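Quick one: the structure is below, and I'll ask about it shortly.
Entry: chain A
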Amino acid sequence: MWSPVWLIVLPLLMAFISVVIKKQQYLLLNLSILLNLAVLYLAPQGMVIIGGFRPPFGISLNFDRYAFISLLLIQVLMLFATFIAGPLAKKYGTVLLVLLAGINGMLLTNDLFNLFVMIEVVSIASFIISTSNGKFTHTFHYLILASVGGVFFLLGAVMVYAYTGTLVVQGLFATLGQLPNAISLIPMMLIILGLAVELKLMPVGSWAKNIYGNSNVLTGPIFAAVLAPAFGFVFGRMMGEVVVLNPITGYTLLFMAIATFVLGELAAYRQKDLLKTLAFSSIAQSGLAIILFTLNLPFAAILLLINNALAKSILFWVATGVSTAYETSSMKGLRGVFYNHRILGITFSIASLSLVGIPLFLGFYAKVTAVMAIFTTGLIWIPVVILATAIIEGAYMMKWLLQLWSPAKEGHLASTEEVPEKREALNMTQIVAVCLVALILFVFGLVPQRVGRVLSVASQAEISQVETVAEGGGQ
Partner candidate 1 sequence: MTLMNFIYGFLAVLGAFVFQTSLTGINRKVTARLQKRRGPKWYQQFIDIFKAFSKSSITHGWVYDFGAIMALGGIAATVIFIPVAGMQAFPGLDNIFVISYVLAVGMLGMAMSAAGSGNPWASIGVSRALTNMLAYDIPFMVVVFTLIYQHNTGSVSELASIQQGVGILGWNFFKLPLGGIVSVIALFGMLGKKPFDSFIAPAEIASGPMVEYGGKQLGMMFTLHELMTFIEVSLILNLFFGGGETLLIYMVKYAILYTFTNIVSGVMPRFKIDQAVTFFYKVPLGLAFIQGLLVIYLGWGY
Partner candidate 2 sequence: MTMIFIFLGLSLLLSYVLSRKQPTLGAYFTIIASLAGLISVYLLRNSVGVTESFYYLNFQITTIGWYFAMILLTVYFTSAFFNPFWMDELIYPAAYNSLYLLSLVGTIGLFFAQDLMTLFICWETAVWSSMLIVQQGKSRQAAWVYFVISAIGSMSTLFAVLLTMYLSGTSEITGALTYFTTAPVAGALVFGAFILAGLTKIGIFPFHVWLPLAHGSAPHTFSPVLSGGLVKMGAYIAYLSVAVFPAYQVFGDSLKIQGVPLPIYGLMILGAASIVYGTLRAIQQEDAKRLLAYSSVANGGYILIGILMMDQMAFAGGLMHLLNHAVASAAAFLAIAAVAKRTGTTKMSELGGIIHRMPITYTVYLIAIISMAGIPPMGGFVSKWLIFQGLSEKGLILLATAAAFGSIGSYMYVFRPLSAVFLGQLAPKYEHIKEANPVMVTAMLILTAMSLLLGVLPNLVLKTIAKIQIELGINPIIVNGTATLTENGSVDMLQVFTVFGFGFLLILILFMVLPKSRRVGLMDTYTSAEFIHTPELLHYGHSFYAPFERLYEKWPSVLPLYKRMSMKLSELGEWAESFFFHPDPNRAVLWIVVVAIVVIIGGAQ
């Protein structure tokens, strides 16, 4: 009865129903998320075989701790995102349901081709959601890139099938590892490239700048806090179960991820627009998560993804809310707005401090775990790069915090007269919701080790491939 299949079927079903009864879209959306949460708790963990076909003939779902954690995160954030977006989410109710189904499918599936289908479902849903920004050329850009990425992924999957005769994700690396390097190289490259587009990896993730950078209260959190971690988790699964890296693909991926991280932060550093800053920050952070997955350090990567998802969602809610209310997202226009919105300001500060990795917040635990884990690979220069880049990240986040809090003219004490006239950014219930997420983030920061213990189980579930880039590169 309680099968994880419901996680995919339920939203899809609701989506169809919602086409019929348009008025109840929003209700159906929330209902299905809540039901999903119930399913998540009640469904037994393990492999679920669909339709009686044993893999590799049929499709199976892998509902392990890893999937559980990621699904839980996504459902919770989706719930908050739709709730806070309010009217906008009502308008896109059906699409959001499809998106939810796609994401759940993506995270659950144990079949490479099925994964492709789910990725495409998610992509198409997110194209539609991104149109709510009102910038259609950007959506078009995203559409073209994501479709090309999808084709690449499909080709990669098919080549894997051609060489191995199976599409089952679990343990695929063992079979692929026996193939000669020259053969496994191309499908691996195609799969990674296909995912890289969605992961916003440099240089193929150029769509993210404008989609994130023009986001509204719905798209910002959906893209940054739901889609980004979802694809992050998928990538993690791929790295753990499928992808076999050789020095070339490994170092290319590592190099791309590091370049994304460093140059992304630098690009964020120069932005004078709040949403653009957050856009590049998301790009950079996704680079960091990929560095960790590439080095086969899933635990640190999962921590990072969760911290990012929570922090980014808050940042985007506050940023989009404020910038919509004040009709600008520029540094000048938003100077001192938090004087009017103390609570939003505090949540924004907590989120940004956590994002930067300041102690007493979850981000710090994530950063420490990441660096300590990288030390074990022996690549000491990567922590150096990460920490040096963290200075830049801290620099621009703090610059924004200072600008948003203090209305003062440079060289003068702040006075209340310089504060922009108060406008309503988010209503009371929305603020409460944002605070709840901030509270979750804050509490996680207070009990990092407990969070870590839960997550470490999840990271072990993602079958650990022994081979890492570091060892591969040593040859």
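The rule is short, and it goes like this: a contact is a pair of C-beta atoms (placed from the backbone, for glycine too) under 8 Å apart; a residue touches a chain by one contact, two chains touch by 3 or more; residues count from 1.
Keep in mind how these were chosen: all candidates are chains of the complex that A comes from, given by their letters.
From a predicted model like this one, the values you see are computed outputs, not experimental measurements.
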Touch assignment for chain A within the complex, options 1 or 2: 2
Candidate 2-touching residues of chain A, taken from the complex the two chains share: 137-138, 140-141, 144-145, 148-149, 152, 181-182, 185-186, 189-190, 193, 196-197, 202-204, 206-210, 246, 248-249, 252, 256, 263-270, 280, 339, 353, 358-360, 364, 367-368, 371-372, 375-376, 380, 383-384, 387-388, 390-392, 394-395, 398-399, 402-403, 405-408, 410-416, 449
